[in-house]
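Removed from the display is one protein chain of the complex; every other protein chain stays in position.
Up next is chain A:
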Amino acid sequence: MLRLEGVSASYGAVTVLRDVVLEARGGEVTCIMGRNGVGKTTLMRAIMGLVARQGRFVLDGDDLSALPAHEVARHGIALVPQGRRLFGPLTVAENLEIGLMTRHRGRAVHEQVLDLFPRLRERLGQVSQTLSGGEQQMLAIARALCLEPKVLLLDEPTEGLQPSMIAAIREVLLGLKSTGVATVLVEQRVDAVLQVADRVAFMGHGTVAEVVPGAGLRADAPRFAAYVGV
């Protein structure tokens, strides 16, 4: 389980996150919702150690608060950032290989990940920048899974994708629950959240204002209007 206590983060003099408290439990999907600019992406980057941050970040009892990003990743937190950020000139296989190289069970993980994304198996030799947007997103998630993460952070993974791709990614997220991975999903689309969320954290004014169970939430719940504006 990942636990955040009193987390704040800033870009220079501008404080974006204030006193965030949040838990991400193994085998659950925790969705983060909130208006644009509220700090959702910054929260993801703060967990990874990519922005100046304060507070405590505890993963299964290990305090990650002072660790640089590459050490955070080695402790089992993987981020799929907004915009995918693949290594464009490298092939699908090479992108996955880079994800695998810091792990010990390379080959076995490689096969497991490709079983989740059979479409990528057909395109192993293809240069990643020539993949479709949906395939690139699959590759970004697959590469993160190569790290065998305990916590998977996804920043708006369905943004700009066609419905069939969104459905495929949803199936992967639901499948990950049984593996014990704690998934933290930043998502703007209410219907997507309702399909996968075990808990929903609503953000406002740079902090997590409320965390509610996903079960029983309805699309017309007033919280969505209050925090997301839909």
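One rule holds for everything that comes next: contacts are C-beta pairs under 8 Å (C-beta built on N, C-alpha and C of every residue); 3 or more make two chains touch, one makes a residue touch a chain; residues count from 1.
We adopt the following convention: contacts and distances are computed from a predicted model.
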item	value
Identity of the absent chain, which is to be given by its UniProt protein name, from "Cytochrome c-type protein", "Branched-chain amino acid ABC transporter permease", "Beta-carotene 15,15'-monooxygenase" or "Deoxyribose-phosphate aldolase"	"Branched-chain amino acid ABC transporter permease"
Touching the absent chain when the full complex is considered, from A:90, A:124 or A:194	A:90
Selected residue (touches chain absent from view) among A:1, A:50 or A:124	A:50
Interface residues of chain A (partner: the chain not displayed)	48, 50, 68-70, 73-74, 78-79, 81, 85-90, 94, 97-99, 101-102, 143, 147
